[in-house]
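Here the complex is missing a single protein chain, while all its other protein chains stay put.
After this line comes chain A, so read on.
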Amino acid sequence: MHKQEELLRVENIKKYFPIKGGVFGNKTVQYVKAVDGISFTVNQGETFGIVGESGCGKSTAGRTIMRMLEPTEGTVYFQGQDITKLANDDMRKLRKDIQIVFQDPFASLNPRMRVYKIIEEPLINFGVTDQAERHRRVLEVADQVGISQAQLKRLPHEFSGGQRQRIGIARALISKPKLIIADEPVSALDVSIQSQVLNLMKDLQKEFGLTYIFISHDLSVVKHFCDRIGVMYLGKMVEISAKDDLYDDPKHPYAKALLSALPKAHPLQEKERIMLTGDVPSPSNPPSGCTFHPRCPSCMDACKTVEPILQPIGQNHIVSCHLYTAEEAKSR
């Protein structure tokens, strides 16, 4: 294995959204703790997956890391530089190194803009003034993602979902980023198209040494595509691990339940399901202690009051759960 070089380090990032209330609707009465203190690192050239249920804060995390949303607290280091402190101007320059691909290829493209313009636009924003240079880059990147020259003249609605996602990827790619945050890039696509887009992303990663943060709720896609994975629950990372360790031997009860809920791969496969009871609690009023405790099949007394922290449980494997804290481990 080649030496792993850290590209991104996220330290205790929080994003709270204020809920307004009071007589005039101008008082903050509560906060939605969409992201509530997450930390992880991503190495150069790897794909880091983020999984978890709807509303657990995956998209907010992705957007906060690249400062599309300003973090409430915490630090993000990109190539060793603290980007949370960067002034707007410097941040704008850095944006070309960190790009995002959105889930909905229909909503994220300007419907009145020709595909050529859509792909070219980021270059203009990043101050590439030479038009011939821009033209060359648009053609190059269109070719890389499989959009023909004729198609560049068309409008987004003339494309299928998979093709639109290619446009979104081309747009992200044209500034030659080092990191791409892909927020559910294939969730809106059919199976046969999904594999086209995933294969394309893999090719581009090899060719340009790209690093991905891949956000998804589809556990089989994540397993296929990612090297390391973080499992989120209610704004927190509850387990982070190399892919195989997580799928072969998940530690956190939530990760276990999530993996066991995967539909069968074959009708005759026997499956032990861990059925979770109850609904996902609200991030504006998270449960005390371990936020998973009201749904946890292994809940103990400590879980109701004491918040667990992420602790190593093997090589490259960390989990935040009282089942694995030191005292517990001793008494088992």
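Here is the rule we go by: a residue touches a chain if its C-beta (ideal position, glycine included) is under 8 Å from a C-beta of that chain, and two chains touch if they have at least 3 such contacts; residues count from 1.
The rule is short, and it goes like this: contacts and distances are computed from a predicted model.
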Undisplayed chain, where the name is taken from the UniProt record, one of "Adenylate cyclase", "Peptide/nickel transport system ATP-binding protein", "ABC transporter permease" or "Tryptophan synthase alpha chain": "Peptide/nickel transport system ATP-binding protein"
Sole residue of A:Thr60, A:Gln99, A:Gln144 or A:Gln194 that reaches the chain not shown, by the stated touch rule: A:Gln194
Contact residue for the chain not shown (choose from A:Arg67, A:Arg154 or A:His217): A:His217
Contact residue for the chain not shown (choose from A:Val23, A:Ala87 or A:Met275): A:Met275
Residue ranges of chain A at the interface with the undisplayed chain: 53-54, 160-163, 190-196, 198-199, 202, 217, 219-221, 223-225, 247, 257-258, 260-269, 273, 275-276, 278-280
